[in-house]
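Heads up, one of the protein chains got dropped from this complex, but the rest are sitting where they should.
Chain nomenclature is as follows: A and B, assigned in order of appearance, with residue numbering initiated at 1 for each chain independently.
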Amino acid sequence: MFQLSPEGLAAVKKELTRYESKDSAIIPALYIAQKENKGWVSDEVIHHLATVMDIPDARINEVFKFYTMFNQKPVGKFHVQVCTNISCALNGSRELAQHICKEMKIGYDQVTEDGRFTISKVECLGSCGTAPMMQVNDAYYENLTPESAMNILRGMK
Amino acid sequence: MPKCTINGKEIEVKEGTTIIEAMYGSGEQKGEWPAGKVAHYCWHPGLSVAGVCRLCMVQIEGNPRLQIACNTVVTEGMKINNTSDAVKDAAKWGLDFHLINHPLDCPICDQAGECGLQDQYMEFGKYNPEMAEKKVKKHKVVDLGPTVVLDSERCILCSRCVRFTEEVSKTNELGIFNRGDRSEIGTFDGKPLDNKYSMNTVDICPVGALTSKDFRFRQRVWYLKDSNTICNGCSTGCNVKVYFNREGFFRVKPVYNEQVNGYWMCDEGRDVYKFANRENRWLKAKKRTSAGWEEMQPGAAAKEAGMVAKSAGANAALVLTGQYTVEEYEAIISNFVNELKSKNVFHWMNMPEKAEDFDGLLLRGDKNPNTKGLLQILQKYGISTKWSDLTAGLASGTIKTVVVAGPEIQVQFPDMKDKIKELSKAQNLIWMQSGKNSDLEALTGNVWLIPMKSYVEKDGTFVNYAGLAQKFKKVTTVISEALTLAEAGDLLVGKMLAIKPEPNVFVEAVRPPDRVVVEHRKKNEFVYRRGTL
Partner (left out) sequence: METKLLTEFYHLDEFRTLPGYQKQGGYEVLKKALKMQPQQIIDEVKASGLRGRGGAGFPTGMKWGFLPKNNEPRYLLCNADEGEPGTFKDRLMMERAPHQLIEGMIISGYAVGSQKGYIYVRGEYHYPISVLRKAVEEAYAAGLLGKNILGSGINFDLDVYSGAGAYICGEETGMISSLEGLKGQPKLKPPFPAVQGYLRKPTIVNNVETLAAVVPIIKDGAAAYRKFGTEKSAGTKLFSLSGNVVRPGNYEVPLAYPLKDLIYKLGGGMKPGRKLKAVIPGGSSAPVLTAEEAEKVNLDYESIAAAGSMLGSGAVIVIDDSQCMVDMLGVLTHFYHHESCGQCTPCREGTGWLNKIVHSILEGRGRLQDIELLIKVADNMKGRTICALSDAAALPVLSFVTKFRDEFEYFVREGHSKVRGVRNAEMHH
């Protein structure tokens, strides 16, 4: 059964009164819960949040399934998100994403055997001037080439 | 009260009315009504405005863009038009977008015959579809709860059901999950659609996405006739429409009544049709003899029992439940008081401790449609007895003959078994009710069991909790030999039945104005021949 840690619970409670409307705390609470649940949100997490925040399950589930940054399946320790929208595609980002998948011997949105990497294709990340680029967890890695991208990933602990 | 023109017809409406309300309004406005019609799915007069189906587009003079009728408030002098080519084209494409991912389920879909998509397509569609790609696949036959089944592929995401659980039942079980064309209606794991009003979502769903488990696959809607009546489940007296044919009754749907039930009805009321169907009824009267049960015609049995009642005279007792019409009470009580000179009329109230319960929406604790009506008639005849008087009378032997008008909806009488035991202590028991009961059929002694007509087989009046008297007409006859309480009352006191020849012809209910009428449909060979039941 998923339960927030005491710090996580305190953080969620703080969010509940931070905004003008209680429901605004759903997105911050999902981020907190996702971090504590190894990077994804399961049904148990939603149940727990619904109890803690006193908001109907269906409402939290609606918000959860609407946004791209909440993961519905387990992800690797490093979630590699390669932008494949137009400016990056004009600079070969799709070929880059495929190259990474081939090197890691894995398909899109799966987890590598050692649980470290998941590769996803995402939409525009707002870094079109430094295309092609990728986001790994919270950080942007820009101006990539197939070699530099693999070097960065291999160096991740 | 701004005036506006809809398709050339001028009407005057209340301040703040939207265009679609002006078209389908309830007649508070001045002018011809309905003032027009416009295709719509997501708008419902009992719910908030969503504006998501984009089908109700109208052209407003002075505005180059088409506007949606459900969210545009009527202003003075507005000229509205929805018959121009631009509007027709927009409506046709709006419908097309709804259909490109809609599965071709009509042959197996319950909603066929009363489906919003089918109706609109016949009205202004009739085009060649150009979608040549694969349709989006979603979950089918999803168990949403104890009463409703979901088919996500058929769902057009009008969000009526979600708004219903949010605003009317306030239980928040439904939501729309995912984005774009992957969106699906659903409940969250562990919280099914389980509230007392869940089947209203099936009514408001314009397509066959939400279907009732009770009605699923049981009958095609074009084989059903419908008729308006009142629900006899509790003292609210919701206005309903029952659907039936030669085989019996199939389902109940609510009818709008501003004062009583608005647009909705509860799930308990949905089951009332079951008690009127043949399989739950007594077909013949039964008289207990030393050899066992002898079957007779109800009229003959009532006449025979009447001789016993007459000899009891003023010591005869009458037990009434609040499930019969005002006219019937008047008839039988006047017979008892005037002919038999008996004032032993007792009111059998089920669950008196719950009588004042109210769940805030429609359900009331008094599970009888006409308690107030009965009390009114009792008061009129100056009868104020208590049940303890009957118990005392039975114990002492003063009351030897008891006539009982039993409940039609027996499930709401948890004290049925106890009361049968108590009343069977009487020397002569004449029990009259519409539904069969095995405890009664196991009794010994001088017992007459006489079948009554169900309330759908009578004209009458029910008085609801607020004192509102609602008249209803007979829907049809299921068991023609069964007696109404008034007829039984006459026979029991020795009167002859005044036989009024009644033409037993079905009268078609008024066709609602937005039902599509297409000429060639009338000649459809598969429509049941209309005739007598």
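Definition applied: a residue touches a chain if its C-beta (ideal position, glycine included) is under 8 Å from a C-beta of that chain, and two chains touch if they have at least 3 such contacts.
Not measured: the values here are computed from a predicted model.
For the options A:2, A:40, A:78 or A:140, the residue in contact with the chain missing from this view is A:140. The missing chain, though absent from the display, is touched by one residue of B:98, B:138 or B:419; that residue is B:98.
The residue touching the chain not shown here, chosen from B:51, B:192, B:248 or B:262, is B:51. Within the entire complex, the positions of subunit A that touch the omitted partner chain are 18-28, 30-31, 62-63, 66-70, 84-87, 89-91, 94-95, 98, 121, 123-131, 135, 138-140.
The chain not displayed touches subunit B at residues 49, 51-55, 57, 65-66, 71, 89-90, 93-94, 97-98, 100-101, 130-134, 136, 156-157, 176, 178-183.
The rule is short, and it goes like this: only the chains that are shown with their structure count from here on.
Separation between the centroids of subunit A and subunit B, computed from CA atoms only, is 51 Å. Those residues of subunit A whose C-beta lies close enough to touch subunit B in the complex are 43, 46-47, 56-59, 61-62, 65-66. Residue ranges on subunit B touching subunit A, taken from their complex, read 172-179, 187-191.
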